[in-house]
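Of the protein chains in this complex, all but one are displayed in their positions.
Letters A, B and C mark the chains in the order given here, with residues in each chain numbered from 1 onward.
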Amino acid sequence: ELGHFSEDVNKTKTEYLKSFQYESGLLLSTWIVIRIDGCHFHRFSEAHKFEKPNDEAALNLMNSCAVGVLEEFNDIVFSYGVSDEYSFVLKKESQLYGRRASDIVSAVVSYFSSMYTMKWKDFFPHREIIYPAYFDGRAVCYPSSHILRDYLAWRQVDCHINNQYNTCFWMLVKSGKTKSAAQTYLKGTQVQEKNELLAQLSGTTDYYNKLPPMFCLGSSVYRSKKEKNTVDEKEEGGIVDKLCEKVVIEYCNIIEPSFWEAHPEILDS
Amino acid sequence: ELGHFSEDVNKTKTEYLKSFQYESGLLLSTWIVIRIDGCHFHRFSEAHKFEKPNDEAALNLMNSCAVGVLEEFNDIVFSYGVSDEYSFVLKKESQLYGRRASDIVSAVVSYFSSMYTMKWKDFFPHREIIYPAYFDGRAVCYPSSHILRDYLAWRQVDCHINNQYNTCFWMLVKSGKTKSAAQTYLKGTQVQEKNELLAQLSGTTDYYNKLPPMFCLGSSVYRSKKEKNTVDEKEEGGIVDKLCEKVVIEYCNIIEPSFWEAHPEILDS
Amino acid sequence: ELGHFSEDVNKTKTEYLKSFQYESGLLLSTWIVIRIDGCHFHRFSEAHKFEKPNDEAALNLMNSCAVGVLEEFNDIVFSYGVSDEYSFVLKKESQLYGRRASDIVSAVVSYFSSMYTMKWKDFFPHREIIYPAYFDGRAVCYPSSHILRDYLAWRQVDCHINNQYNTCFWMLVKSGKTKSAAQTYLKGTQVQEKNELLAQLSGTTDYYNKLPPMFCLGSSVYRSKKEKNTVDEKEEGGIVDKLCEKVVIEYCNIIEPSFWEAHPEILDS
Partner (left out) sequence: ELGHFSEDVNKTKTEYLKSFQYESGLLLSTWIVIRIDGCHFHRFSEAHKFEKPNDEAALNLMNSCAVGVLEEFNDIVFSYGVSDEYSFVLKKESQLYGRRASDIVSAVVSYFSSMYTMKWKDFFPHREIIYPAYFDGRAVCYPSSHILRDYLAWRQVDCHINNQYNTCFWMLVKSGKTKSAAQTYLKGTQVQEKNELLAQLSGTTDYYNKLPPMFCLGSSVYRSKKEKNTVDEKEEGGIVDKLCEKVVIEYCNIIEPSFWEAHPEILDS
C-alpha cells in the first residue's frame, strides 16, 4: 500500500532536502577547461593488448570520441588529447548548465565514455571490449586566453616529454632489457641523449622526428571555418541543406603563435 | 622540431598552471549522495522505442549498471534508482578521491555510462543502440543518517507519484485521448481518483497495486550480508575461494523503518 | 587536575578536526574586490544623529578608515566608498592569506571596524559613540580590468542615483512633507525632474551640481605616485628617511577613462 507515501514527504521537507545541494557556478568570463583522464588505464591497456608505447587505434578511438563531444556540446571550442587524457575548452561566456562544475564535467565525461564503448568495435573490429573503460574529470578556470594557451602548451610539452621517454623505454625493453633495467638506464638522461639512443637502437638517423606526428604532438580537435559539412535540418517548410562547420582533428604545434594566428576564431568565439 | 619545447614550460610555470585547479573535498563525516540523471532521455527513450510508461528492459539495464557500480566502488553502500535517475550513497567516512566532488561524480557517472552502452545488447538483443546515452551528475552531502533516509524517502515518494501519474496518462492515451487531453483530464486529480480511474479503464480492481513492484517502488541495490558469492582471488600460494558479499536488487519500501532495521549494516558501515 | 588532558586529544584526532576546515583560494590572476557594508546602519546613523542625506563628518570618518586599510594592506591598490559601503581592490596576483576569502575579508573588515571606533572621537569630538558600528563583507573576483572598471562604474552610478534621490527626499521632508508623502511624490521621477525639483525647492539654479563632490561622486582612495611621505624606517646602520607613496582621497569621476589614463599605475601594479 503506497497511497499514503506522499503525505510523509511534504513540500516543505522537499525544499529542505533540495537545499542541501548547492553548487555555485564557475567564475563568469573565464575559460573553463574540462580535463578527463582514464581511470586505471594502465591495467585497461594491458587487458586490451594496446601496443606500446603508442597504440594508433586506441588514440584514434579517443580522437573520434572527442569529435563526438564537440558535435554534441556547442560551447566547446577546442580540445587537446594525448594518451588517455583529453582537455576540452569551453568558451569564456558559456552558460552551459549555469556553469556548475559537476554538471558540466559529468555530462562531458559521460558522453565521452558512452561513445568510447560504442565506437570500440569500429577501431578494434577483432578485439572484444572486456570491461568498461572509464574516466574521471575536473573543471579548471583560466581567466585569460594567454594563460589558457600556457595551459595547452604545458599539456603538449608533457606529451612530448612522455612520448620521448616511452619510445626509448619500450625500445630498450624490446631490445632485451628488463623494464627495471630500462628505467635505470634512462634515469636523468637529457633530450639530446635520448635522441641519440633512439637513432642508435633503431639504426635510423633522426628516428624520433620521423614518428607519426599524432604520437609526438598529440591531437587537436576543433571546428574548421574552411571545411563545412552539408547537414539536413528541419525548418518550417521542409528540410533544408545547411552549411555547418566541420569538426577536424590535427596534429600540430599549438605552442607556437602560428596555429592561433591561423585560427583566430577559436579563441575569439 | 620539438626538442626545445620543454624549456618553454618550466617547473615554476607548471606549478602556477596547476594551482588554478583547486577543489576542496566534501565535508568530512557526512553521507555523500551522487545522483545521476539521464540527459535528454525523453528523446533517447523515443528514439529507442521504450515502452510507456515503464520499459522493463530499460529499467533492468539501469539496475544492472548500478550493480556494476557497487561492485567497482566499495565505498558505495546503497543505491536507489527510478526511471532514468540513480542515487548512489557513499559511506560517511569515505576517502574516495579525497572526497573531491568532481572526481567522484565523474568516475561514477563515467563507469555507469560505459556499462550502459556495453550491456545494452544483453537487454535489447534485437535493437541496436543508435546514439550514446549519457547522464549528468552531482554530489550532495547529508550530515546524518536520519536526513539521508529522508532523502531516499523523497525519491521513493517521487517514484510513486510519477508512476501513478504516468500510468494514468498512458492508459488514457491508449484509450484514444490525445496527450494534451489526457494532461488536462489528470490536472489536479488526487491519489484516490487516479486509482479509481485506473480500475475503471483497466477493468481490474486495485489495478495500480498489482503492477510490478519495480514500477511502483523503484529499485534498491545494496550488498547482502546473507547472500555471498564465491570469488576466486589471487593470494600468495595460489588462487583461493573467497566468500564475498553479493550485490542484490530489491523492490521494497525504503520509507518504512522495517527495511533499515532488517539491514542495519548498510548505514552502520 | 588537567595533566591528563593532552592524552585525550592526540595528534591524529587533531589532524582530523583540522581537516573539516577547508577553503580554497579565490581564482588566481583575477582582481579581488572586498566590499564591506554597514550592518543596521540606518539605526546606527539615527542613534548617532547623522545629518541627512549626507553627514560630512561620518563620510570623512569612513574615508579616514579606508586610508588606514590601504596603509596596512599593501596589496590593496584602490578603494571606493559611498555612504556606509566601501570596496577594496586587491591586485590580480595578490597572495594575501593564500587568497582565502574568509581570511582576507575578515582581516580587512576587522581592521576597518577597529579603526572606525578608534577614530570616532577625531570626527565627532562632541558626540560619544553609543554602541559599536559593524560591517559585513564579501569577496568577489573580476577576471579582467575591464570588468573591474565596470564594477567601479556601477558603484559610482549607484552613488549618484541614491544621492540625487536622497537629496530630493530630505528636502521635501524639510519642506514639511511626511516621509511617506515624499516617497510617493518621487516615485518614477526622472533625473531631469529631480534636478528641477531641487532648483525649485532650494531657489538655486543647478543646485545638485553645486553640492560637495564627495556627496555626488563618492570617495576614491589610492596611492599617489606624485605625493610622497618621508617615513623613518629601520635599516642596518640606523634609521633612514625613505620616500613612500602617500595614500590620497579624491572625489572624481572614475567612470570616464580619463582618471585611469592619468593613473595607469593603479591597475598595472
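Everything below uses one rule, namely that contacts are C-beta pairs under 8 Å (C-beta built on N, C-alpha and C of every residue); 3 or more make two chains touch, one makes a residue touch a chain.
These figures come from a predicted structure and were not determined experimentally.
Peer 1: Going by the contact rule already stated, which one of C:Arg138, C:Lys210 or C:Lys225 would touch the omitted chain in the full complex?
Peer 2: Checking the options C:Arg138, C:Lys210 or C:Lys225, the one contacting the hidden chain is C:Arg138.
Peer 1: Among C:Phe124, C:Tyr151 or C:Trp170, which one touches the chain that has been omitted from the display?
Peer 2: Looking across C:Phe124, C:Tyr151 or C:Trp170, the contact with the absent chain belongs to C:Tyr151.
Peer 1: Could I get the residues of chain C that touch the absent chain, sorted low to high?
Peer 2: These residues touch the chain not displayed: 1-3, 5-6, 8-9, 13-14, 17, 20-21, 23, 36, 39, 68, 97, 100-103, 105-107, 109-118, 129, 132-142, 147, 150-151, 153-154, 156-157, 160-161, 191-192, 195, 209, 216-217, 253, 255.
Peer 1: Touching the missing chain, which residues of chain A?
Peer 2: Spelled out for chain A, the touching residues are 16, 19-20, 22-25, 27-29.
Peer 1: Mind listing the chain B residues that contact the chain we can't see here?
Peer 2: So the residues of chain B touching the missing chain come out as 27-30, 141, 143-144, 147.
One rule holds in what follows: only the chains that are shown with their structure count from here on.
Peer 1: Quick check for the class: compute each chain's Cα centroid; which one is farthest from the centroid of chain A?
Peer 2: C
Peer 1: Which integer distance in Å separates the CA centroid of chain B from that of chain C?
Peer 2: The computed centroid separation for chain B versus chain C comes out at 50 Å.
Peer 1: Cα centroid separation between chain A and chain C, in whole Å?
Peer 2: Computed from C-alpha means, the inter-chain centre distance equals 45 Å.
Peer 1: Whole-Å distance, chain A centre to chain B centre, using C-alpha means?
Peer 2: Centre separation, chain A to chain B: 27 Å.
Peer 1: Do you know which chain B residues sit against two or more other chains?
Peer 2: 20, 23
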